[in-house]
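What you see is the complex with one protein chain gone and the rest in place.
Per-chain residue numbering starts at 1, and chain names A and B are given in the order in which the chains are listed.
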Amino acid sequence: MAEQAEQVETEEKKLENLVQFLSFTLGDEEYGVDILRVQEIRSWEPVSRIPNVPSYEKGVVNLRGAIVPIIDLRERFGLGHLEYSPLTVVVVLQMQTAEGKTRVMGVVVDSVSDVVDVDKKTIQDAPNFGTKVSTEFINGLASVDGRMVMLLDVEKLLKLDGLDDDDEN
Amino acid sequence: MSIDMAQFHQVFFEESFEGLDIMETGLLNLDMGDVDAEDINTIFRAAHSIKGGSGTFGFTAVSDFTHVMETLLDEMRDGRRQVTQPAVDVLLGSVDCLREMLTAIQDEQEIDVPSVTEYKKALEIELNGNQVNEASPENNSVAPPGEPVLELGSEKESEGGWRIAFSPHTNLLKTGNDPVRMFRELASLGELAVTVDFQGVPDFYDLDPEECHLSWNLDIAGDIPISEINDIFDWVEDDCDLAIQPLDERSQNDNGIAPIEESSVKENANQQSSEPKTKTEVVNKPVKPAASKKQPAKPAAKGSSSIRVDTSKIDTLINMVGELVITQSMLGLVGENFELNKLDQLKNGLSQLERHTRELQESVMNIRMLPISFVFSRFPRLVHDLSTKLDKKIELVMVGEHTEVDKTVVELLSDPLVHLVRNSLDHGIEMPADRVAAGKPETGTITLEAYHRGGNIVIEVRDDGKGLNKDMLRAKAIEKGLIDEDSILTDKQTYELIFMAGFSTAEKLTDVSGRGVGMDVVRRNIQSLGGNIEIISELGKGSTIAIHLPLTLAIMDGQSIAVGDERFIVPLGAIIESINVNETMVNRVAGKGETFRLRNEYLPIVRMHEIFDVKTVQATKLTEGLVVVVDGQGMRCGLFIDDLLGQQQVVIKSLEANYRKVEGVSGATILGDGSVALILDIPGLVRLSNQ
Partner (left out) sequence: MASILAVDDSASMRQMVSFTLKGAGYTVVEAVDGVDALNKAKTQKFDCVVTDVNMPNKDGITLIKDLRALPDFKFIPMLMLTTESGMDKKQAGKAAGATGWIVKPFNPDQLLKTIKKVLG
């Protein structure tokens, strides 16, 4: 009996520690975002360009009446540009701001691969490896079936450059 | 039947607060010399409603308090009492006190009893002190809801029952009273024997069927308090001759029916119009203050964001939905057996649908729009209180209070405006003596005006005070190290110094405006709403501060324009004209860009494709495109674009909700095809092109 309970407990603990990530690819690299931050997955559609902003800020689209910016993650991470096709995927991410509002943004990725379970304990700190990818958006690394998945910090990602500057004006 | 009275509390609070606002406004507007009875009546009515409601809903402290106010107001209304400034001030204080009481009750907090007692005392002193002759025996307590307990107003008691001689006046039926109904009630009290007397009935030809010509003798047996009998006849006691006497034992032991005394009946019938001689009972029903049946208040939803909408707006909405339903069913019919010859019908239906949808959308957006009076309404009180405090004479004029603006703007506008008005009061308007010396009327004027211009609402705070002294502003700014001694400033720039952080023209901080918040904060608040603030002043004549704010979330008339294959929206109100510009009209100043001459004015040309970096542009030479002359908050320029497209109403959407502010863009909208178009911000574009 006691043994069984213990087993159940460890199972529960294990579940408690599990975090689900949506993984996607940019070139030959695999990234993950907390599944709770993912609002929906859409295919690429033309955007309305915004003048005088960095080129990775592709523009805005109408998402059920809300004006939502679309960011090209490849370009954001300096991985070069890939021509968009109907197969290009936009992952719509959301976060709560300090004022309790929801901020929504779409990120363009090459393709979505999977939903993966990651044990919190196995997440490693992001090493300062000399990759092309800016590590400032990476929360940690996880190993999934032998592949390395870079876990992204959605809050940081959604804080566009200039957002904070604006507030100070 | 038990009804939870708490469900009406929220509405009661809302209307009471509204009533307090009405009282406050009314009191402030009273002209001591020439009081309009209707104005007093309006104030009285508001107090009266609060008293009635609070009594009904069990807030006895409130109804007790309001009762005293009401009594005072009632005497003013009837002209029994002079309307004096001290009395008005006491009433204003009482309005504040009531507001606090109601807020406390609403928040389920304790009422501040000492403060309430103090205000009530002030009211009572006003009520009784001023008019010594008129002692006020008013009973200051209002009975709480509850079964009124009737006291027996009669020394007479009868264990056996009562004999009632009831002869209605002819007009009894005309008040909707029905003798049969009363008999039925009597019968519910005890055994009733009725005898009717037809003697009063006139000849058939003289008979008016709407009149009552019958009288009755009613014997009711049983141990019945006379109060219950009186109660039944309470409503008709002036419309009948009524005699109630105890039934003696004997007649009751008889057959239950008392013999009719011919003479008395006759007398009654003949004296219908005379004073009721036989009325022996004086009905006296003081209501005993029973223990308050206060219902436990349900925690009301507090702080929920709700909006009061004019019912006419809702009616419009309902009408539109109705139209939409009709169109939809029409389209449904067309679609059921569609043949090509129905194409016209289909097209008609679709265009109708489009129109209705647009109208519906407009109306829905319109619901969020509130009149600016929601903000303005607090100022009469503020000006009244502050001018009293500062010993200044100030008249407040409000213009355009019905101008509508989005609810969020209304909410955020309040604090900056209070600051500006305080400033005008404190620093703008001079002391009465100084004004007279300067050849101005003793009473200063502060004007609050709101109006729409383009996609903006403009709110102006104007005063006819001393104006801003440019030299003093400049000296001050230099002293504070905000500008260099040799800076060259235009008038406008000089005035704008007051918006700089660390600048205050007040020689000493005063209680009124020196609250540690400067004009820099005001400007920042306005800018954070996407607006701007400007100041015009003339020494000795006064100052005007104008706040320009976008009507966020509102619907705007827009002109779509094409630049390359991109579409933008220009606020229609900003467009002055569109012209073809040829090279001969253009001046190029090295390093200063292009200008063109329009009549007597040189306007900068803003090449949209350049400042927005549009790669697909078609027109690069001025002759190939159009120049649209626009005016945004006083900044004029010519926008060089490819072409004008259609005009349409657009719903302004925030770009900042999910993204950020973009220079030259005030917002975005969704076009008919679902794509997003940016709405241009003219002053922003001018700034961009200057860079």
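In this text, a contact is a pair of C-beta atoms (placed from the backbone, for glycine too) under 8 Å apart; a residue touches a chain by one contact, two chains touch by 3 or more.
These figures come from a predicted structure and were not determined experimentally.
Chemist: What shown chains does the left-out chain touch?
Modeler: Displayed chains contacted by the hidden chain, ordered by label: B.
Chemist: If I consider the whole complex, including the chain that's not displayed, which of B:49, B:94, B:327 or B:494 touches that chain?
Modeler: The missing chain is touched by B:49.
Chemist: Quick one: which of B:34, B:210 or B:339 touches the chain that's been left out?
Modeler: The single option touching the absent chain is B:210.
Chemist: Decide which residue listed in B:175, B:329, B:493 or B:620 touches the omitted chain of the complex.
Modeler: B:175
Chemist: Of B:57, B:119, B:216 or B:568, which residue touches the hidden chain?
Modeler: Residue touching the absent chain, from the options given: B:57.
Chemist: Which of B:197, B:239, B:594 or B:681 sits in contact with the chain that's absent?
Modeler: B:239
Chemist: Looking at the full complex, which residue from B:5, B:201 or B:364 touches the chain that isn't shown here?
Modeler: B:5
Chemist: Please give every residue of subunit B in contact with the chain that is not shown.
Modeler: Its contact residues with the unshown chain are 1, 3, 5, 7-9, 11-12, 14-15, 42, 44-45, 48-49, 51-53, 55-57, 63, 142-148, 173-178, 181, 184-185, 210, 234-235, 238-239, 287, 293.
In the analysis below, only the chains that are shown with their structure count from here on.
Chemist: Can you work out the whole-Å distance between the CA centroids of subunit A and subunit B?
Modeler: Here the centre of subunit B sits 48 Å away from the centre of subunit A.
Chemist: Please give the residue numbers of subunit A that touch subunit B in the complex, ascending.
Modeler: 46-53, 59-62, 65-69, 101, 103-105, 160, 162-163, 166, 169
Chemist: For subunit B, which residues are in contact with subunit A within the complex?
Modeler: 527, 566, 611-614, 653-655, 657-665, 668, 670, 674-678, 688
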